[in-house]
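Missing here: one protein chain of the complex. Every other protein chain is in place.
Lettered A, B and C in written order, each chain numbered from 1.
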Amino acid sequence: MPYLSECEVTSHHELSPGHYRLVLHCPEIAQDAQAGQFCMLEVQQGYYPFLRRPMCFERIFKDSVSILYKIEGEGTRLLSALSPGQSINVQGPLGKPFPLEANHARHIMVAGGIGIAPFPALAEAIIAKLGVTPEIIIAARTDSMLLCEREFQQMGCKIHLATDDGSAGQKAFASEVLRALAPGPDTIAYCCGPMPMMKATHRVCEDLGVRCLASLEAEMACGDGVCLGCVVEAKVEIEAERMVRVCYDGPVFDSALINWDNY
Amino acid sequence: MPYLSECEVTSHHELSPGHYRLVLHCPEIAQDAQAGQFCMLEVQQGYYPFLRRPMCFERIFKDSVSILYKIEGEGTRLLSALSPGQSINVQGPLGKPFPLEANHARHIMVAGGIGIAPFPALAEAIIAKLGVTPEIIIAARTDSMLLCEREFQQMGCKIHLATDDGSAGQKAFASEVLRALAPGPDTIAYCCGPMPMMKATHRVCEDLGVRCLASLEAEMACGDGVCLGCVVEAKVEIEAERMVRVCYDGPVFDSALINWDNY
Amino acid sequence: MPANLQVNVGGLLMKNPVTVGSGTFAYGQEYDRYFDVSRLGAVTTKSLSLKPRAGNKPPRLVETPSGMLNAIGLQNVGIDVYLREKAPWLRNKGCTIIGNIYGYSPEEYAELARRLEAEGAADAIEANLSCPNVHDARTARGCTLVAQDPQQVTAYTQAIRAATKLPLFIKLTPNVLDIAEPALAAEAAGADGIAIINTLLGMGIDPETRRPILSNIVGGLSGPAIRPVAVKMVWDVAKVVKIPIIGMGGICTAADALQFILAGATAVAVGSYSFRQPDASMKVIEGLAEYCERHSVANITELIGAMKV
Partner (left out) sequence: MPANLQVNVGGLLMKNPVTVGSGTFAYGQEYDRYFDVSRLGAVTTKSLSLKPRAGNKPPRLVETPSGMLNAIGLQNVGIDVYLREKAPWLRNKGCTIIGNIYGYSPEEYAELARRLEAEGAADAIEANLSCPNVHDARTARGCTLVAQDPQQVTAYTQAIRAATKLPLFIKLTPNVLDIAEPALAAEAAGADGIAIINTLLGMGIDPETRRPILSNIVGGLSGPAIRPVAVKMVWDVAKVVKIPIIGMGGICTAADALQFILAGATAVAVGSYSFRQPDASMKVIEGLAEYCERHSVANITELIGAMKV
């Protein structure tokens, strides 16, 4: 059951240029939220921007959630002006969470850029519910955009860094790093990032027989399954539909179900 | 010459419910500004609200100006959220100031509600340039909306209070208070407030042969004489136009030139 | 005493004048998680077609200043799934249902109306003769929507009219020179009401990629950006037809809804704004009740077309 709540900002920090962590006091939402789900933030009270902005939960606490975001345009710029003590309208939790499946020995999370956002919550859930510590590949354009390293260290996750420009970790794409880790049928991969990065990750997983869960992105109007604006094409019908809604049927999908030819 | 300046908010206070004083650091504008002129504030960076908001100068200092305003709608609500240290784009000074005419023994300012806004600056200018201390009629719906009493006291102005509900001063309209002060041909009146209040003030002045300058209000798009949206009908042609621009030909007009039948 | 908000829209009794825009409320279930959707004057369904439709390729929507462009292309579950899964839910909730339909010919519309009536799956029919998103914009030119051609409006309306006794509303497009013409055609052909407006045609281009933002290139513009256009079209139609109007286009608040009612609408629909505020339609109902009390309006019908010119 999603809620519409006015939530107080309890903290808000710039982590690296253009990247922020926002903590929101939202007891009802926090109580129901699961890793992989998201919320829709009303960044402005007027009609510009007109729509809410989708943001997944970075971490889920007892009474609050944290959001990790990157400035992309007007909406995130407005978001970044919020000060602790101010409030913002939050709709959520929305979408399907990452499934937590016990039958895998190895869990590898693959993050591209701000696609790191849902993984702290997922790592915590995997550790807490499955008793396994996942590995993580953190890939970004450049060093300053590698986020959450310390958080994953503290959780004891094995971390693989990669940058496009070689300024930190390997100079490689996330999908190549994954291949080099030689995952097998005992492995489950989780990926989140730009569509081309997830496509490449899916291909590697397909090659190696790895189950892969992708958290997709799409332009969203409602976030609630109503407008049919956020669809992606599935390879098979999901609940009698080819065009599946990222917001409602996802955002987390088995990557094998998605038609990646479009990306 | 008007400027377009990013100006820092140096202070911002709520004076009474819904009424604020905003002080802006704007050396260029402050240097040129004169009592009765106004500026256009960009209350938002996005496209809603789309237009700037006109606000006159309450007081003009060396490097800064103060604005006295009342929350009316979305634009002023957004304005009220500005904190000291933040900045706002200001266009000004715009419009024609109150003329300072030495040939009057008695100067009476007539303010209705937030129409008080231009008078502190005007009083200062009259005292400084003409060596006369003006009187002021401060009228409002109710006690808590009577503003700037202390400021006028400090300047030594004789103050006449009036409220619609009798909660402070006389229970009377500003125009009636003016009539009771028995102004004559030696008097110049200045009025600012809602159109019906200015119309009534004009009628009193007409009756008594008092020269009356009115600072008019109108919906404005450009504030610069360009859009022709803010016009009022004049009784005679002003620069070959019947429809005169409040923003450019005014906002201060000799009340005898305006066709008040429309209000 | 609270005002009487009930309205009669061409035979459809609505307990208040507020419904939702077709395609902005799906089939009601999702938003029922935020408020009891049976409190609406009526729920208007997504356009239903005979076969399920997959719609256009993504991207299908983009935000615009104070609005949005969409080119969904009428993705819908099809009439069979609607009758089997959606209508029973709506009925069970006690909703008044406006069944919005879309077809490729007068016969298809007639068939859809017939089935909805036969299965008791709608209390009124709204025929969407104005969807802008089912044509290839590369080749389309001029008059491509049924609602752009009064003669076709006549033919389609007659066919549907012959197929159903339910109140029949014809949904028109604003992309015309004079909205009064198709409205008059619909009225003459037996429609019980006019639903206006569907979206304005629009498009966007990404200068960085030089590609259209929507896969379909052209989409429909909705939201507060278009509200002034919609109010004007309601007024234009109200001046010439006698049947009631369901007004929509950018309604967000009760004050917006009142503009439509004062211009001549008997009922109103909240569209895109539900995406931003899922319970916006409910807030409009509350705001209308509050307005009526504040202005001593005993019966909201007093306000229909009550603009003072």
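What we mean here is this: contacts are C-beta pairs under 8 Å (C-beta built on N, C-alpha and C of every residue); 3 or more make two chains touch, one makes a residue touch a chain.
Since we're looking at a predicted model, the values are computed, not measured.
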{"item": "Visible chains in contact with the missing one", "value": "A, B, C"}
{"item": "Selected from C:41, C:67 or C:167 as touching the chain missing from the view", "value": "C:67"}
{"item": "Contacting the left-out chain in the complete assembly, out of C:10, C:73, C:212 or C:271", "value": "C:212"}
{"item": "Residue of B:48, B:69 or B:173 touching the missing chain in the full complex", "value": "B:48"}
{"item": "Chain A residues that touch the omitted chain in the full complex", "value": "46-48"}
{"item": "Residues of chain B (touch criterion as defined above) contacting the omitted chain", "value": "1-2, 4, 42, 47-52, 91, 218-219, 221-233, 240-243, 248, 262"}
{"item": "Positions on chain C where the hidden chain makes contact", "value": "64-67, 69, 138, 141-143, 148, 175-178, 180-181, 200-205, 207, 209-212, 217-219, 221, 223-229, 231-232, 235-236, 239-240, 250, 255, 258-259, 262-263, 291, 306-309"}
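Methods note: only the chains that are shown with their structure count from here on.
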{"item": "Rounded Å distance between chain A and chain B, as computed from the means of their C-alpha atoms", "value": "53"}
{"item": "Between chain B and chain C, centroid-to-centroid distance (C-alpha), Å", "value": "46"}
{"item": "Whole-Å gap separating chain A and chain C, where each centre is the average of the chain's CA atoms", "value": "35"}
{"item": "Set of chain B residues in contact with two or more other chains", "value": "46-48"}
{"item": "Where chain C touches two or more other chains at once, by residue number", "value": "65-66"}
